[in-house]
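A single protein chain has been omitted from the complex, and every remaining protein chain is retained in its original position.
Up next, subunit A:
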Amino acid sequence: MISTRQGTMSTPKIRLAGLRKSFGSKVVLDGVDLEIRPGHSMVILGGSGSGKSVTLKCILGLIPPDEGLIEIDGRDVATLSRREREEVNDRIGMLFQNGALFDSLPVWENVCFKLLAQGRISRRAARDKAAEVLAQVGLAASVGDLSPSELSGGMQKRVGLARAIAAEPDIIFFDEPTTGLDPIMGAVIDGLIVDVVKRLGATAVSITHDMASARRIGDDAAMIHKGRIIWRGEARSLGDTGNAMVDQFARGEREGPIQMELRK
C-alpha cells in the first residue's frame, strides 16, 4: 500500500455520503455521494443552482449539512473537535470564484495571510515568501505592493491562486476558476492550476461549468444535477460519456433531458 502525505491510497481523500442540505423549502443537496482519490483532480460539473457551491461549502465547514457524512482522510469531520477541525482546515486551500481578496490589505499580505495568521512567518519574511509564490503564478514581485482593487480580473485570480497555495495545502478547492476570464487567460489559469497541484502533490476539487477548463484540469469528473451526483467518470471523456444529461451539458445543447425552467 502506497502512503501519501495524508492517509493511504485505499482511503479516499474526501468521501461524501448521503449529503443533504435544504434552505427553507428549497432542497439544494438531495443525497450527494462522492469519493475523491488522494492526489487526483476531481471536477464537479453542474448548472447554476445545481448544488455545486453548497457541496464545496459543506466540505469546507462553512455550511453545516442537514444530513450525511463528510470524511476527510477517513475521519468523519462532524465528530472532530473544534481544534481538530481547524487542523484539517489548515491543510486546505481555496480559490474563490471572485478571488475574495481582502481589500484592506496589500497583495503580499493577502498571499501570506494564512502563514501570518498561524504565526509561521514574520512580516518581513512574508514579503519575500509572497514574491516567491507570486512568481509561481506568473506575477512580478512588484505586484505584492499593490492593492487588490488595482488588479485586473485575471491578476486577481492569480493572486487568489497564490494565496490558496502559499501554505502548501494538500487539498485545494477551486470555485469556478475561469469564470469571467477571456479564453486565453482561462487557459493560463488552468495551466497554473495543473502545475501547482502536480508540484504540491495535492488533491484538487474544482467546480465549474466551463467544459474546456474541466478537461484541462480534471483527472476525474462528476456531474451534479438537482442536488444529486448523476454521473462520474474520467474528465477526458466529457462530451462522449453515454449519459444523455452529461453529454447535453458538455456540448451545451438546448434540446435534451435537461430542461431549463423558463417562463413563457
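By definition in this document, a contact is a pair of C-beta atoms (placed from the backbone, for glycine too) under 8 Å apart; a residue touches a chain by one contact, two chains touch by 3 or more; residues count from 1.
One rule holds in what follows: contacts and distances are computed from a predicted model.
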Discussion item. Suppose you had to identify the omitted chain by its UniProt name; would it be "RagB/SusD domain-containing protein", "ABC transporter permease", "RNA polymerase sigma-70 factor" or "Spore germination protein KA"?
Written reply: "ABC transporter permease"
Worksheet, complete the sentence: Filtering A:Ser41, A:Asn89 or A:Ser213 for touch with the omitted chain leaves A:Asn89
Worksheet, complete the sentence: Answer key for A:Ala78, A:Ala117 or A:Ala244 versus the chain not shown reads A:Ala117
Item to complete: State which residues belonging to subunit A touch the missing partner chain.
Response: 57, 60-62, 86, 89-90, 92-94, 96-98, 100-104, 113-114, 117-119, 163
